[in-house]
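All protein chains but one are shown in place.
Our next item is chain A:
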Amino acid sequence: MKNSAEIVIIGGGISGLATAYNLAARGMKDIIVVERGYIASGSTGRCGAGIRQQWGTEMNCRLSKASCEILENLEEILDYKRSIEFKQGGYLLFATTEKEVEQFKKNVALQNSLGINSKILSIEEALEIVPDMNTEGVMSFAFHQKDGHANPFQTTFAYAEAAKRLGVEIYTYTTVRGIEVKNDRIESVITDKGEIKTHRVLNAAGGFAKDIGRMVGVELPLKPERHEILVTEPVETILGPMLMSFSWNFYIQQEPNGTFIMGYGEQDNPESQGVNSSWHFAQEMARKAIRIYPPLSKVRVVRQWAGLYTMTPDSQPIYGSVPGLDGFYIAAGFSGHGFMFGPITGVLMAEYILGEEPEIPIDMLDAGRFERGELIYEPSVV
């Protein structure tokens, strides 16, 4: 293990590794990524693999559109020999209340103004795309063809491999235990395998980003929540888009290998860093899934698990640094959509850390917005 670095990135998930790659690609040397488990062992490897551009704030639309455009070309950009299993089968969003119908109209108008070609579909139009679904109780749909899926492991490893080729060191099974600060400046990172002298740290620790913040006396308004998910055996391809509802609270997508992946979020989730799975979830999920998409009734569930959403008070990520502490950077609080933001997170954080002007202005996403009361509420999250 090296004992000094230009920057230590804490977290070997999509955020940490995409940033490591982008820093290296822009010429930074001596980059170290420290990961407590294996690569993508945190939220990234436990996520729903969904990619969407249908958001309700301009910021999220811009971030997700830019990220999706990177994903479209990621294998070439990173010279990855395997496939990231990118699929653009669309996202079909269910509007089940008057309020949601109106919200979706607003969202689509906003998305269209930003170059995202989403549209409102009638029941009949949606049934042409997914003939076997149950539309009882649905009022209309929103659809965007370019939304879809990417394999979180392949995508993260694509970044990890490219970063390594550019000289980035990745230390897995290595845990950060503390961070030394002197005169408001980062001095070193203490791990269970030794100390690394550095003046820069990126906190990309997902559900543990709050703990990392506390190591330098910074209290980040993050709330880790346990979310469950399950996957079925592979069957022939029958479902193109991701089916998703905010009001009914579910998402279901068939992956390119034929498996169905699905989940929902419990209401009023308590703060938790636990990742065990429950029978209750599997039962409730199966009920929802069969009601909405009856062909699933005969399909077998092979695995269920849980992972962490890291919520912020406005469901938007925190990007940036904190005033009064030199060299401490944050990319955390993705509130359940950090995988799809990963590629653009990497670009923006690298630009920010190198003191360049980020291609999408991110100053409004700093940690200070909560104290200033400048929250940016995203209306469309599961």
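In this text, a residue touches a chain if its C-beta (ideal position, glycine included) is under 8 Å from a C-beta of that chain, and two chains touch if they have at least 3 such contacts; residues count from 1.
What we mean here is this: contacts and distances are computed from a predicted model.
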When one chain of this assembly is omitted, its UniProt record names it as which of these: "Phosphoribosylformylglycinamidine synthase subunit PurQ", "YciI family protein", "Sorbitol/mannitol transport system permease protein" or "(2Fe-2S)-binding protein"? "(2Fe-2S)-binding protein"
For the chain left off this view, which of A:299, A:340 or A:353 is in contact with it? A:299
Looking at A:4, A:73 or A:283, which residue reaches the missing chain? A:283
Tell me, which residues in chain A touch the chain that this view leaves out? 37-41, 45, 82, 153-154, 157, 161, 164, 172-173, 232-234, 257, 277, 282-283, 285-287, 289-290, 296-305
